[in-house]
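Only one protein chain is missing from this complex, and each of the others stays in its spot.
The block that comes next holds subunit A.
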Amino acid sequence: MPAERKLMRYGHSEGHTDVCFEDTGRYIVTCGSDGDVRIWEGLDDDDPKSINVGERAYSLALKDGKLVTALSNNTVQLHTFPEGDPDGILTRFTTSANHVTFNSNGSQIAAASGDFMIKIVEVSDSSHQKTLRGHQAPVLSVAFDPKDEFLASASCDGSVAVWNIEDQVQVISWNVLQKSNDVSNSKSLCRLSWQPISGKLLAVPVDRLVQLYERASWSLVSSLSDDFITQAVNVVAWSPCGKYLAAGSVGGFLTVWDVETEQCIEREKHERGYTVCGICWHPSGGQIAYTDTEGCLGLLDNVTDSSLFASKKDKVVAAKKESKYEDLFDEDDDGHFMDDLSVKPTSGTDDDDDDIMPSAARRQKSGTFDDDDDDDTPIDAALKMDKDVVGLPPAVPAVPQQIYEGPMPTRPQKPFQPGSTPTHLIHRFMVWNSVGIVRGYNDEQDNAIDVEFHDTSIHHAMHLTNSLGHILADLSREAVLLACEGTDELASKLQCLHFSSWDTNKEWIVDLPKDEDVQAVCLGQGWGAAATSARLIRIFSIGGVQKEIFSLPGPIVCMAGHGEQLFIVFHRGTGFDGDQSLGVQLFQLVQKRMQVICGEPLPLSCKSYLSWMGFTAEGTPCYVDSDGVLRMLNRCLGNTWTPVCNTQENCKGKSDHYWVVGVHEIPQQLRCIPCKGSRFPPTLPRPAVVILPFKLPLCQTATEKGSLEEQYWRSLLFHNHFDFQLSSGYEIDEEQRCKGQKEQQELLMKMFALSCKLEREFRCVELAELMTQNVVTLAIRYASRSHRMALAQRLGDLALEKTVAEQEDSEHTGYPGTWKKTRCNQSESECEEVQQLGSYREQEVMQEGCLEEQDEQEQMNIQEIGKPGLNLFNKDISHDTLSPKPSSKDGRVNPFKVSSSKAPATFVPSRMTNILDSMTASCKRSSSGVFSGGKAGKDAILKPLAPRPKSKTQTTLLKISGPKARKKEMEKESTEEEGHASQGASAQHSVNIKPKTGFQLWLEENRSSLLAENPDLEETDIIKEAMGHFRTLTAEDRLSWAERAKGQTGEVPDVKKRARVEDNDDFRNDKESNTKKKKTIDTSKLSAFAFNKN
């Protein structure tokens, strides 16, 4: 039965600490050298209640709602529990008190002090003070006999003494410890412990052993030892059943012995090897809480047989319930009742209890044997224990029928606002999101709300008095929505500060119906929503018009809004064993008015709860659970949730967390606030935002393959929102989209190259299936270069399929806008892709070896053609047209900016193409990175697109869609004209991005006459015809047309001229391609490969 060591967590500042459980075991209470007592509701409690009791607290004891602490200011103080109000000073010493402990019924305390004295005091009125004198040095610890007859103490003089409480005399003393002059110099704290209930044995930590002394005879019965304990044992504690003994040592070892067999049944090493200075058992056993000298708190779970303790726990609960009714019966009745309870199982034959029975019975027996003067029957003894030891589990097993061993329901988590800190704090964040911060103050002087905007251009900061007691808030670029819960007299209210309103009324308040409380609020664009305790979602317009109202399937947990979307998480049912059972709904409110996700379960990490939810700035729903996992909606895979980041992986300590405040998809940023030792930040000092990267939890991301795969899928996931925005009619940033697609294709190509290297040809084909057609051609080229003909063959087939599919696609797709866009993206990005090939190839240079000279030349030519092609239709090729244009606010061109577009032009003459290729490529990339950075701020605002597709193509796509049509014509023409000759796909692409040629000009002029001649001709036929005519012209004529074309396009640099020459070459369509052409038209080899199969 391995014990489960829970991770340590920060509890107090460094120094001595002590720990104990509350009687019911619900709370762990610790004290430390920072003078605080903290009350933890379990180890995971991130917001323990803190009571300051003094400068330093050395020891604490807790019983019946009384908290006693031994402090450095020479006093032993009493506080109420759990309120933590000071309840007086119990006793004083002349130096600090070292240890304090309750007697079994909690009526007295004993305190040990550095002035050699031990004092015993009545807790109720600090009367009947008894002082035990006799130690020659500071007293280390004291322990009450459970029968209140004796008191044991250990002192720095090396002695462990047992005192008769009544007579205040030493009964016996052993000189077993090492002497020292003060507690701080003592090797061990030597916390003693009596066996509970019977008090038969006294455990004394002596160096590396734990000695057990028998009551009355005071002889050493046994010594418990363990080879692993290398340093002195510091503290010991008996399990509540008295069967086990736990010890914590200076070296950080926790050891549990079965006392009867003297076997060590459990040993755990402290995770950092710090000295354990406080140890205590859960009142129902099974758990050990411990603290170390560094102020950390730890928990050891399932220490002993869990089934045994499971039943015991239930028994405790049962016993507790009984004790509530105790007052109704007199003592005897109660006794008989208990009697019945305890007798029954002894005759029972239930299997479950078989392993419990013998030990329990045995222990009862032994208990009676050594109590010589005690003539009670075993059962009476057990009863007596029950009465004496409140809250301790009785040794008798529970009645079998009462045991429930199924899964335990989890307490459903409370509703919360994303980005808020707990409501009970005096200074808290009511919301922190990507728009701003709303802080709530609720101290004596002021009950106020501060609203602050990250971007002061939205609105100036506001300070409001919070007379209504708002506890919920949400903030958008338009308004602040506040809500308070109702009281007896006042209804729950919703208040909206609509600061962006253009009229003078910037505020409205709505009262909710009686007995209906607002539990969560959120703001979208032009609307706000409130979820109430009546399980209703009420939608309001931002100006205060009541709109839709609908019922929730369960209690609300959290809500978030963005644009038109409303994202709701609610309880679908009861979760079990620590899990929450949450459901999620996603609505499109304003235009489409539909439910996108209908109450499906929300996936959470094991035993965690929802801790943040919201939208990315681009409008994709996402959420974080208490395990720090950020999941994002994947709209492309049936609205599934993909984990994209584990914030906990970035934390240094286990009790550190990241408090998420915003998620951005472009650039990929998870904005959050690091919180040391807690789950949320304090308002002061003002926390700083940090940015975490995203990482999909794919396998083996340390390898190159894994990391490329991770990047690819992440890139894909984080560009999903473009499709969504497009489909819901928002303007999208084409540039970003292109960049994303380019990045993905690039990654695919890298993976392809890697798989090629690893001789994984099947995998290569799989990867090629993900590529766009253009990249597949590159892949083919790559494969043929590396002499993988079989692969190239397959890829060729694949490319063909893709082309066919694409054509079909283009014929069938209803919205030409999207199609065109993707097409033009491809063509636009293609040139760069071609360049990129250079860098892929760089990896392969070694393999390739010789035939490079010519290839490089070709590479260069591609670049030459491609580069001007990018901005051909901008009429001139000065760098201004490419440099950051609309976003630079005043439209001025920054003279200092390193212009990326200049780079290629200067590179043209060079022959070092491989290196230059990658250089220009990276230049490109960085320049587009610039755009992304600048746009980031504005991305957050959704721009609805009124008459979208048409105007779009006309404005922004003009330069691309214009040539598009012509390109198509050209394509057809050239394919027909040239048959299946060497000018393949890539050649066409280089054509389609060219300026008007002489032929085109000629065609424009002569089209009408052509049409007149052949009125029944199709468009393509016209061109065909025209081509024929054009060819019949003399060379001079053609040249003059070409000159005119040149004049039209303005001053063209060399590169362009070359492009035009190439044009003419195309049209001339020489059967035998001359060498010059070979040099200029780069793609011949590749395209020949791709299309020879036709």
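Just so it is clear, contacts are C-beta pairs under 8 Å (C-beta built on N, C-alpha and C of every residue); 3 or more make two chains touch, one makes a residue touch a chain; residues count from 1.
The criterion applied here is as follows: contacts and distances are computed from a predicted model.
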Handout entry: Among "Exoribonuclease phosphorolytic domain-containing protein", "pyruvate dehydrogenase (acetyl-transferring)", "T-complex protein 1 subunit alpha" or "DNA replication complex GINS protein PSF2", UniProt-listed name of the chain not shown
Key = "DNA replication complex GINS protein PSF2"
Problem - Which of A:426, A:691 or A:1039 contacts the chain that the document leaves out - result: A:691
Completion exercise
Where A:10, A:453 or A:499 are the choices, the one touching the absent chain is A:453
Fill in the blank from the handout: Missing-chain contact among A:671, A:719 or A:781 belongs to A:671
Practice task
Pick out which of A:17, A:249, A:417 or A:434 touches the chain that's been left out of the picture.
Solution key: A:434
Problem - Footprint left on subunit A by the chain that the document does not show - result: 434, 436, 453-457, 671, 685-686, 688-691, 884, 887-888, 894, 896-898, 930, 933-938
